[in-house]
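For this view, one protein chain was removed and the others were kept in their places.
Coming up: chain A.
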Amino acid sequence: MATKGYGPKESTALRRGTVEGRPLTPKERERMLKSYLPPEPPSSSPSPSRSSTPYQRRHHHKKRRTGIVRHAVHVAIYAIIAAFFSIYFRFRRAYRLVKSKLAAVLFYHHRTPEFIQRDIRKLDRLPKHLSVIVDFHESDEDQGTAGIEGLMNDVCEIAAWTVSAGIPNLSIYERTGKLKNYMPNTHSAISLTLESYFGPRRKPTLSLRAPHLQSYSPPRTPDFSTQDPAEAKHDRQHLNVLLLSAEDGRDTLLDLTKTLSQMSQNGNLHQAQITADLIDAELREAVSEEPDLLILFGPTVVLKGYPPWQLRLTEIFHLPDNKGVNYQVFIRALHNFSRAEMRLGR
């Protein structure tokens, strides 16, 4: 109760609407609330004009002086709070950075799917559709993750972890959509990484897709196990990778609205036919389904234009103060996901 700044009498009065056993009248409630209210707005108070009496003027003067003092105190406290938290945030970030680096050394996946599988063995459930947000860095301040190559590198690693964990669908969001211009390169880069993880015999098959573009899956590399192709095919995992960018969010919804209004103008569409289900079906087909889990590799939760419609019930994971793509975030996100319960409003 102490932290709230009001006594037991007030709290029961406001909660039950009674004071000392009898109902509270609006008048009494107003009186009780008076001390908690902000001061009268300046507009409603009588304006300090020349006609005011000396007493009023002196009173006003005094008020202004206390106002200045109060302002100074506020500025001072603000400076103290800001300084204190600034130090605290820096220490926290340093501490977490050290911790994550230690974890990265101790629990390294050694680019081996079996290690990754061991890390997730105890989990009850896994997402069927995983989504990640990655960044395109222009400058090279983040050790070797700049430019298209750095981005490609991150994407390849994430794809390899995903398929090692046994998740069949991965969608990768990057705001600018740069990767969409390099679909063949991205495809071959991911395949190469998968090969380095799984070896050529067990390498999972891969198809790469982006909304509105044709899916890119070139003719498969000649099978090594030609003697029994049926079995080999059965063995191999498959990974669907979907590339998303900012234009798959608002702009796609806008396009849909445009098309729908064109249809409506031509008289092909009735008002009642526009439902959430219709929009959902259209966007599902055009962009993607709702991902089960969204992993952010940034220090805070900012969605950077991720397609809004698809985010409805997606579990969002981020590691505070983390910077850049790393395996610890990925594995902790999966652990977190298996603990989360879905209630759907109930």
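Details
Just so it is clear, a contact is a pair of C-beta atoms (placed from the backbone, for glycine too) under 8 Å apart; a residue touches a chain by one contact, two chains touch by 3 or more; residues count from 1.
One rule holds for everything that comes next: contacts and distances are computed from a predicted model.
Selecting from "NOP14 nucleolar protein homolog (yeast)", "Dehydrodolichyl diphosphate synthase", "PRELI/MSF1 domain-containing protein" or "Mitochondrial distribution and morphology protein 35", the unshown chain of this assembly corresponds to "Dehydrodolichyl diphosphate synthase" (UniProt protein name).
For the chain left out of this panel, the touching residue among A:103, A:123, A:148 or A:303 is A:303. Of the candidate positions A:94, A:192, A:213 or A:281, contact with the unshown chain belongs to A:213.
As for the chain not pictured, it touches chain A at residues 1-8, 11, 14-15, 17, 26, 29-30, 33, 35-38, 40-41, 44, 70, 73-75, 77-78, 81-82, 85-86, 89, 180-181, 183-184, 212-214, 216, 218, 247, 249-262, 264-265, 269, 271, 274-276, 279-280, 300-309, 311-317, 336, 340, 344-346.
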